[in-house]
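Here the complex is missing a single protein chain, while all its other protein chains stay put.
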Amino acid sequence: MNSKIGYLIAIALLLVAPLLIYPVFLMKLLCFALFASAFNLILGYGGLLSFGHAAFFGGAAYVTGHAIKVWGLPTELGILVGAGAACVLGFLIGLLAIRRQGIYFAMITLAMAQMVYFLFISADFTGGENGLQGVPRGTALGMIDLQNNLNMYYFVLAIFAIGYFIIARAVNSPFGQVLSAIRDNEARATSLGYDVDRYKLLAFVLSATLAGLAGATKTVVFQLASLTDAHWHMSGEVVLMTLLGGLGTIAGPAVGAGIIITLQNYLASGPLGAWVPVVLGVIFVICVLAFRRGVVGELRELMRKSF
Amino acid sequence: MLTDLLGFPPQVLFGQLLLGLINGAFYAVLSLGLAVIFGLLNIVNFAHGALYMLGAFATLAVTKYLGIGYWGALIVAPILVGAFGIILERTMLRRLAGVDHLYGLLLTFGLALVIEGVFVKLFGSSGLPYAAPKELQGGINLGFMFLPWYRGWVVVASIAVCLFTWYLFERTKIGAYLRAGTENPTLLQAFGVNVPLLTTLAYGYGVGLAAFAGVLAAPITQVNPLMGSNLIIVVFAVVVIGGMGSIMGAVVTGLAMGIIEGLTKVFWPEASSTVIFVVMAIVLVLRPAGLFGKTA
Partner (left out) sequence: MKLFKALATGVSAAAMMASAATAEISDGVVKIGLMSDMASVYSDVAGQGTVVAAQMAIDEFGGKVAGAPIEMVTADHQNKADIAANKAREWGDTGQVDAFAELVTTSVALAVFEVAKQQNKIALVSGAASSPLTNDACIPTGLHWTYNTRALAVGTGSAIVKEGGDSWYFLTADYAFGEALQRDVSAVVEAEGGKVLGAAKHPFPSSDFSSFVLQAQASGAKIIGLANAGGDTVNAIKAAHEFGVVAAGQKIAGLLVFLPNVKSIGQEVAQGLQMTVSFYWDMDDETRAWSEKFYEKTGAQPTGIQAGTYSAVLHYLKAIEATGSDDTDVVLAKMREMPVNDMFAKNGKLRTDGRMVHDMYLAEVKAPADSKDEWDLLNIVRTIPGEEAFGPLSESTCPTK
């Protein structure tokens, strides 16, 4: 009940927000909130630290940009193609990565993503260092002009809502329960007869696909895809967003993304512009040392204690 | 000659092999440091690249302010950076005992961002020059290739420090303690060995190795705040290929990967930045625990 009211308030806020806040900034926030929420599926619920999610985010960004700009696909279809590409990439990298656990899993995903990054640098269709620019926003459903920032915002909000709904459903389904069981005790899950690897792979692919959805949407908003999207710093940032917001909480990653994006935006225009990586690093260190539950996790703990 | 038939004069082939060996030497020393740290702390030290960079900067600073030059820096810089590592271990990493090992990776990732960010802010990112010591400038024409003295020295010094580490771990009493600490720290503690101190020293030693590689690299690349930032990911791949189980495994894999990379640069230069990752993928399919890893 409580969470229902929370959701209603959140929806109401999101609907009126663009009237008060710059819509492009809000769209960026939504894209990263979706990205972090998708990432949380594999780290928070699956217990697997992927350090290579930028490959899916960036891969989908490029494919969508190419599909819309060069192939001339309609915007919605372009985004779906991008997410589909992330799905395939997630399957390939996932197959390799789930062969090892824990720290090795992190290093393998990182290394594979770095390989993908190098491929993007030298591939022709990405435009290398220049990025893939001038992607037209097009129209939604063939009639709503997305060049208008407000229209674009509600389009992005709809995609975010769909993605978020899928994640929330997945987490609360039997699939999500098994995933958490694997995270907590893999051996026990195996002995209960679950095909652990298949669940992990499925979670990884789902996470990759939704991360791709976020990246694809981001391309349409900013009308470009660039190497930044695929760089390992991006992988690190999404870990930070999730960690800061709260691992394994459904709303946490979105909150974390909100904080980080706002902070980056705020710092970039101020005198501390050059210190952004340092500030992010410091937040990382503080989170790990003293704040492992994250914002939402701590709030929840506070509520639990006081009621 | 076969090499000529392939369209590559021997000069290029042998030159690239030497360069591969040198890169391999860096991979070996860095992955060795990672293996030492991982052995006792169960932490993948993401800050390794940043600490390698600190080694190069320490070389610069020591040369400038202490006036002891390259040879002095070779000893002093790893000690200074190792001491810095010990402070990190004592003040931060230690507090992660008992939580998921992944947090160690995340913490050191954050530290890497901070260290590199601060150095970029202080020194910019075009890099500062550092000349090779006079004794090692120039080179010799071996007929089939030109060997710069300094490059040769890097290979010799790296292999020497790897052998020393191997000896330290496999043939001395401290090494025996360290290995025991990897296997069963609680039991070792019960025998009256100061395991926390051992852990700290291991971290310091691993960091010192990274810094040593940094000193060796200073005259080759530039002294650049971001010099370790991409390197560390390649070293991670090397570690996955070799498995973090053994010291010799880390060294052999490092050297071998360097040579493979060097050969790729002859035959297909564009692929040289990805070849190690491809090898990693193949190894994962055929032998998930890594070439020298224990199958878990």
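For clarity, chains are labelled A and B in written order, and residue numbers in each chain start from 1.
Please note the rule applied: a residue touches a chain if its C-beta (ideal position, glycine included) is under 8 Å from a C-beta of that chain, and two chains touch if they have at least 3 such contacts.
Just so it is clear, the structure is predicted and the values come from calculations on it, not from any experiment.
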Key: Candidate in contact with the missing chain, chosen from A:Y62, A:Y104 or A:F118   = A:F118
Message = With the missing chain put back, one of B:A83, B:A131 or B:L163 would touch it. Which one?
response = B:A131
Request  = Pick out which of B:G24, B:P148, B:P185 or B:G290 touches the chain that's been left out of the picture.
outcome  = B:P148
Message = Across the whole complex, list the residues on subunit B that are touched by the chain not included here.
response = 8-9, 11-12, 15-16, 19, 22-23, 117, 120-121, 124-129, 131-132, 139, 141, 146, 148, 150-151, 220-222, 224, 227, 231, 262, 265-266, 269-270, 272-273
Inquiry  = Even though one chain is hidden, which residues of subunit A still touch it in the full complex?
reply    = 22, 24-25, 28, 118, 121-122, 127-131, 133-134, 149, 218, 222-224, 226, 228-229, 268-269, 273-274, 276-277
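Just so it is clear, only the chains that are shown with their structure count from here on.
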Message = Just the number, please: Cα centre separation of subunit A and subunit B in whole Å.
response = 32
Task = Going by the contact rule at the top, pick out the subunit B residues touching subunit A in the complex.
result = 38, 42, 44, 92, 95-96, 99, 101-103, 105-107, 109-118, 120-121, 230, 233-234, 236-237, 239-240, 270, 273-274, 277-278, 280-281, 284-285, 288-289
Ask   = In the complex formed with subunit B, which residues of subunit A make contact?
value = 49, 51, 96, 99-100, 102-104, 106-108, 110-112, 114-115, 118-119, 122, 232, 236, 239-240, 243, 274-278, 280-285, 287-289, 292
